[in-house]
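See structure below.
Just one protein chain is left out here, and the rest sit where they should.
So that you can tell them apart, the chains are marked A and B in the order they are listed, and the count of residues begins at 1 in each.
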Amino acid sequence: MDRSGHQVHEKVADMRPPITSVGWVRWLRENLFSSPLSAALTLVTAYVLYLLVPPLFGWAFLDAVWFAASREECWATGEGACWAIVTTRVDQFVYGDYPADERWRAVLAFVLLLLALVPILFDRVPGRARWLVFSLLYPLIAYVLLIGGVPGLPEVETAKFGGFLLTLVIGVTGISASLPLGILLALGRRSDLFIIRVLSVGFIEFIRGVPLITLLFVASTLLNYFLPPGTSFNLLVRVLIMVTLFSSAYLAEVIRGGLQAIPGGQYEAANSLGLSYWKSMRLIILPQALKISIPGIVNSFIALFKDTTLVIIIGMLDPLGIGKATLSDATWQGLSTEVYVFVALFFFICCFSMSRYSLYLERKLHTGH
Amino acid sequence: MKRDLLTIAAAGLVAGAASLAHAATLDDVKAKGFVQCGINTGLPGFAYKDDAGEWQGFDVDYCKALAAAVFGDASKVKYTNLTGATRFEALKSGEVDALSRNTTWTYSRDTDLALTFVGVNYYDGQGFIAKKELGVTSATELGGASICIQTGTTTELNLADFFRTNNMEYEPVPIENNEEARQNYLAGRCDAYTTDRSGLAATRAALENPSDHVILKDVISKEPLGPLVRQGDDEWADIARWTLNALILAEEYGIDSANVDQLAAGGDNPEINRMLGTEGEFGAMLRLDKDWVANVIRGVGNYGEIFDRHIGPDTAIGLDRGLNAQYKDGGILYAPPYR
Partner (left out) sequence: MAAADRADEPFRLTDIWANQRSRSLVIQIITLIVLLLAVSWIVNNTIRNLSDLGVETGYGFLWDPASYDINQHLIDYSSRSTHARAALVGFLNTALVAVTGVAFATVLGFIAGVLRLSPNWLIAKLMTVYVEATRNVPLLLQILLWYGIVVNALPHPRNAAEPVGGFFLSNRGFYLPRPLWEDGAWLIAAGLLAAVAFAIWFAGHARRVQERTGRIYPVLLVSLCVLVGAPVIAFFLAGSPVSLDWPELKGFNFVGGFAVKPEFFALWFALSLYTGAFIAEIVRGGILSVSHGQTEAAHALGLKPGRTMRLVILPQALRVIVPPLISQYLNLTKNSSLAIAVGYMDLTATIGRISLNQTGRALECMSIVLTVYLMISLLISAFMNWYNRRIRLVER
């Protein structure tokens, strides 16, 4: 009893929670063993992983041979993957046949590309307006850098482009050239003018209805017939034309979705302000539509990026083509798995990071409204 | 607005007029400054990349000869690698000026496909290669086998005919080019690979243990291989044809890269003089230089030198001249006279 007469109870220390409901044990219970079926699945999956992953890891890293001169030497040195086929030919994979002493131009063009993308992809960048001018001029700068022909930069013919350089050239040119075309097609599809609408819809449905590879066949076999006798574009230009047309149809659908997402009130407000069709598009509608469509545009770019591998079927040497050409060399025969895994890894890293960025954008735009 | 319409109409007319003018191939080539030549994607001996990354080969040397004929410089040539499936469209559409890609001269290709063969630079036949361990000695024992075959070639059609006439079944495994064929053949996807026997020799030479593979003795078709150009430009076809003839004639008359300069100064043999430009104005008949043949021989040598350099008995390919010897030596190489 204390002085006032109340009974005083000693506070007993709190009991610890049961071990199965805190910490990693709880996590295990809830996520891996929550029910008998779940527990069984976990055990089976864990066993299968145990069977597969360590040998795979050993093959790819621990037993792998990183540097060798030929396949025999590889297999004599170790039992794992013969990554030597990639390390000895890494120049070819990245640049194709681009002349060795001009490669700094390709590297510079790549660095400038990253710089040019910054104001487009990120909002709050200091000096954005002036930076955007650079982004707009970038295609011209890249063309001059890569192909040359001006004093100080000897000309490199496009037939020598290959590897990742070719993939980036086709992808970036395709998406940037198809963007204005896609916007026009999207506007045309929503137009009140009957002829324009019919033409836009016809074009979009035609392009979206045929596989890209048939269009590439048309580019390589038929396009020269459509030009006046005696003229001929080189293959890369023809492929770029077809890829641009292809991508513009898909972009048109993405942008059309963006245009539809804008409340009708915006159109009406623009009209009531007395703005003409093109002025209202340029100042009010398109900026909003493009901002909403950017995740879709990035997804289109990812798809286009993956589709650039198709040029191997018409004989151009993208990384897959370089891989196959390397395999046909007698010193490296039979190592198809290593080559394909390497190229797959490159594409995976690029596309995965782009899709993560697109997700980040979508989330940002969602809360922005 | 009316002005806009007028501009559009004028542009259309100009474009239409531009399409009416048709320049000759020789003028186009001269304006470009090089010959665009279609070659194989990779066939040892006929078209291959050397260590420096330059294209060399029996067919490639013909392209160089053509460049030497037009420009006097055998290096003024650029190459486009074409598969069996893409070669004809590339030639027809103007992407290449000439095709030197071990292509068989057939009736339908000459007529239906609108191409012009300018001669035969290699008389060949179709054969099969199989692994020795299969124990096959003749193509008639290949019933039920899987055969790798390049699509878009005469070999594909000949294969179908051969197995049909012999009442045998087979599984065709379509492949795009020689490298794929080699990979599939080595992996065991197909039991045998069929193509021209020169191609088989080249393929076998590039394998790890050539003696483990046997080229069967059957020759199931005639395959006269030669260069070709588009139909519709006879002048260019003549230039291409006589470049090939010049190579053959030079060997017949003993002109080679070692003595061409000495013989070009003038000599006793009137045919040699005519060819090397010391007599007559033969070059001008084709709108070429007087000494175009001398330039060709200086650039690549004569037919025999080209043969020995890339596919001759001393090379890894190891082909005998056989049918491809001069008619005086028991073969059937016989070029028309230069007069």
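Following the convention adopted for this analysis, a contact is a pair of C-beta atoms (placed from the backbone, for glycine too) under 8 Å apart; a residue touches a chain by one contact, two chains touch by 3 or more.
All values reported here derive from a predicted model rather than from experimental measurement.
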Selected from B:95, B:191, B:252 or B:291 as touching the chain missing from the view: B:191
Touch criterion as defined above, residue of A:132, A:262 or A:351 at the omitted chain: A:351
Touch with the omitted chain, as defined above, among B:174, B:322 or B:336: B:174
Full-complex contact with the absent chain, from A:15, A:100, A:140 or A:195: A:195
Touching residues (missing chain, whole complex) on chain B: 1-2, 4-5, 8-9, 11-12, 15-16, 19-20, 22, 84-85, 88-89, 92-93, 112-114, 134, 142-146, 151-152, 156-157, 159-161, 163-164, 170-175, 184, 187-189, 191, 230-232
Interface residues of chain A (partner: the chain not displayed): 30-32, 34, 38, 41-42, 45-46, 192-196, 199, 205-206, 208-214, 217-218, 221-222, 224-229, 302, 306-307, 309-310, 312-313, 320, 334, 336-337, 340-341, 343-344, 347-348, 351-352, 355
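Definition applied: only the chains that are shown with their structure count from here on.
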Whole-Å separation of chain centres (CA-atom averages), chain A against chain B: 41
Interface residues, chain B side, partner chain A - complex: 15, 18-19, 22-23, 28, 41-42, 53, 78, 80-83, 86, 89-90, 93-95, 178-180, 182-183, 186-187, 206-208
Interfacial residue positions of chain A with respect to chain B in the complex: 97, 157, 159, 220-225, 228-232, 235, 314-315, 324-325, 327-328, 330, 333-334, 336
